[in-house]
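Notes to accompany the following structure.
Only one protein chain is missing from this complex, and each of the others stays in its spot.
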Amino acid sequence: MKADAAALPERLRPRAVFQGVMTPGSLDDQVLGHTAGTPSPLWYAGLAISLSAFAVGASLILYTFYTGIGVWGNNRPVFWAFDIINFVFWVGIGHAGTLISAILLLLRAPWRNAIARFAEAMTIFAVMCAGIFPLIHVGRPWVAFWLFPYPNQRAIWPNFRSPLLWDVFAVSTYFSVSLLFWYLGLMPDIASLRERATGKVRKALYTVFSVGWRGASSHWRHYEKAYLLLAGLATGLVLSVHSVVSFDFAVSIVPGWHMTIFPPYFVAGAIFAGFAMVVIVLVVVRETMRLENLITDYHLDAMNKVILGMSCLMGYAYIMEGFTAWYSQNAYLHHIFVQYVWGSYGWAGWLTIACNVAIPQLLWVPRFRRSYPAMLLVALGVTVGMWFERFVIIVVSLHHDYLPSSWHLYKPTPVDLGILVGSFGLFFTLVLLFARVLPVIATSEVKATLPGAQPSHRGGGHE
Amino acid sequence: MHPYDRFVRIVLPVGATCLLLTVTAVGWIAQPDRLARGYAPEQPIPYSHALHAGTLKIPCLYCHAGADRSRHAGIPAVETCMNCHRVTKTDSPAIRKLTDVYDSGRPLEWARVHTLPDYVYFDHRPHVNAGIACQTCHGEVQTMTVVSRRMSMRMGNCLGCHRDPRAALPSGSKILRGPEHCNACHR
Partner (left out) sequence: MMRSDGRRRLRYWRSLAEYHGLPPTEEERVAEAAHGAAGPPEFPGDGVSRRRFLGLLGASAALAAGASCSRAERGTIVPYTKRPPEVVPGVANHYASTFQEGTSAFGVLVKVREGRPIHIEGNDEHPEFAGKTHLRAIADLLRLYDPDRLRRPLLYGKPATWAEADGRIVPLLRAAAASRGPVLLVTGAVVSPTRMAVLEDLRRVLPGLRHVAVEPLAGPGSRDAAVACFGEALTPRLRFDRADVILALESDFLGSDGQAPIAIREFVSRRRVEGRGDSMSRLWVLEAGMSVTGTNADHRLPVRPSASAAVAFALARALHEEHGIALPAGLSKEVLSAFGLDAIAGRVNAPRALLDALAADLAKAGRAALVVAGPSLPAEAHVASSLLNVMLGAEGHTVDAAAACRPAAGPATAEDLAAALREAKAGGVAAAIFWGVNPAYWLPDAALFKSAIARAPARIFIGLDRDETAEDCPIVLPEHHWLESWGDYETSEDLLSLEQPAIGPLYDTRQGEEILLGWAKALGAVVPAGYREYLKARWRREVYSAASPVPFESFWSAALHDGVLRRPAAPASPRAIRIAAVETAASAAAVEHAAPGMGLTLLLHPAVTVYDGRYANNGWLQELPDPVTTVTWGNPARLSPADARRLGLEDGDVVRLEARGRSLEVPLLVQPGQAEGTVSLALGYGRSTGSVATGVGVDAWPLMGTGSDAAGSPFLAAARLTSAGTRAETATAQMHRSMEGRDIVRSLTLARYAKAGFEQEKREPATLFPAQEFPEHKWGMAIDLTACVGCGGCVVACQSENNVAVVGPEQVRRGRAMHWMRIDRYFDGSPDNPRVVHQPMLCQQCDSAPCETVCPVNATTHSPDGLNQMAYNRCVGTRYCANNCPYKVRRFNFLEYTAAKTEPESLVFNPEVTVRPRGVMEKCTFCVQRIDDVRQRAKGEGRAVRDGEIVPACAAACPATAIVFGDLKDPTSEVSRLAASDRGYRVLEELGVKPSVTYLARLTNPAKGGDGHEG
């Protein structure tokens, strides 16, 4: 196989997705080694910060449960605000993972292997963060279980026409499949961790979670099949879940929500935000965990290209929104679109455009695609921008709807902000723990790309 | 087989199943539908429906006069008891107590047997006027020495009957279904 590659002209050869000399052994030492030994003070610092942020959020959520969501800024007509913004935001973040691991797997993009694991993990955590909000945003969380269709003596079913119900299904399905997908990929690595683990507890845990993986070729065959199947399944979900989330808005009659462009627009936005978040975390991990040779500039470059592409898509979506508003000649829609940029919250609109469309254009320059400051600037910008995009869509659309008599401004309270911070706290807590106890890089998959490996999913079998 | 392996393959699944079964069982036994029934508190006056409604065949509406005029069937005023008991069985301790209450004008506190949540606006009128026997929901009261609750009176009971009232309705009634929309009971 390598021979064929050598025969190819330079530019057609599969790119090396790692740098320097690497053997399975050295790879294991480098990646799995992190889970042994005491973590750096830097790690503890990070954990302390994110944990306390999470604590703040959690206590504010309890406070909300105790007093009612009146402690938030929500009002009439802005019945939804931070709660749903955060939900959509986090679900969005949760898109990169599955996209990278599933779609790129099917597209046979070898550079995904190094980053897939991490992206998947982030998906899980992001969806967990997102999952909090639908629960806490309802007025009576203690009866939120009524959203699930289960036989009951009341003889009432949920309303299957309601997009919120579709959400319940979409998000929970997406979460469980992603989780499976991630865990399946982890098995071989956990197995090798099991072999390396020294501490009794660790050994026990790794053993349990490696569910008896012995690396037999039969295991590998099943593994490959299952992985491929799940990848196929997940691919569909990547597109479906955020489309469904967008239905929450597209299906309503609120001017500014009721738009056919929403599903693709939301999916693109989600991938956009997801990739940005991956870049941010990846850069940190790469530096702190010395993974330059595995997560190469080439990886980052590829990621940034995707971001650039998505940014252009977003730009297109924004323009289309404007066009619809103008072309439809719908007074209400027209009014709302003007509000997006010239209204009381115009700054949010401009911020969104700047962060999501303007700044990312930097990435046309190859040098910037490989420079930390540039890509971090872009990625952070996108994260902020995408949050505010949801702010614009939700709050601004709601605050000026049909009857001017009920127009009212929206002002968030400290509790709103606290809970948002808390969700970030939870996210990074989970990320840090993950980086500590599990292999951040799918060694088994990278090994498949090492010289001399016979990557079974490229036709399988041995030479 | 590796001990952990055994754990994963046997202990884990079996344990999970057992847990699930326990939860289901407890849930089933503790369901309010079962708990609600058979509640028979002690009453301040040992009034026997078996005697009055059963043996003496006093019609229900003689005492529960509100049933066809108001949402509430109502508990009879002590006055109503005294209509007879001024003269009958005046020497029995219970009646003496009753007379005493009546004369003093003290309120008589009966223990409540049948309750509905306060967001349920059950209306006796249409049910009584449709000819549905009181026993349908309240059980064979005329046989009860101490009234006990025979129906949990939860939404399932209402809807069940509203969807197929034939059993409850007198033969020849034209009514095919009861209302099932929210406002029928909730406001």
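Order as written gives the chain letters A and B; numbering starts at 1 within each chain.
Here is the rule we go by: a contact is a pair of C-beta atoms (placed from the backbone, for glycine too) under 8 Å apart; a residue touches a chain by one contact, two chains touch by 3 or more.
Treat the numbers as computed from the prediction; the structure is a model and nothing was measured.
One of A:W80, A:Y174 or A:F428 touches the chain omitted from the figure, and that residue is A:W80. Screening A:H95, A:R117 or A:H137 for touch with the missing chain picks out A:H137. With the whole complex as reference, residues 35-36, 39, 41, 65-66, 68-72, 74-80, 101-113, 115, 117-119, 121, 123, 125-126, 129, 179, 181-183, 186-187 of chain B touch the missing chain. Counting the whole complex, the residues of chain A in touch with the unshown chain are 67-70, 73-80, 137-140, 143-144, 146-147, 156-159, 161-165, 168, 248, 251-254, 331, 335, 398, 401-409.
Rule of thumb we're sticking to: only the chains that are shown with their structure count from here on.
One simple way to say how far apart two chains are is to compare their mean CA positions; for chain A and chain B this gives 54 Å.
Only residues 2, 4-5, 7-9, 33, 154-156, 159-160 of chain B touch chain A when the two sit together in their complex.
Of all the residues in chain A, the ones that touch chain B in their complex are 153-156, 204, 207-208, 211-212.
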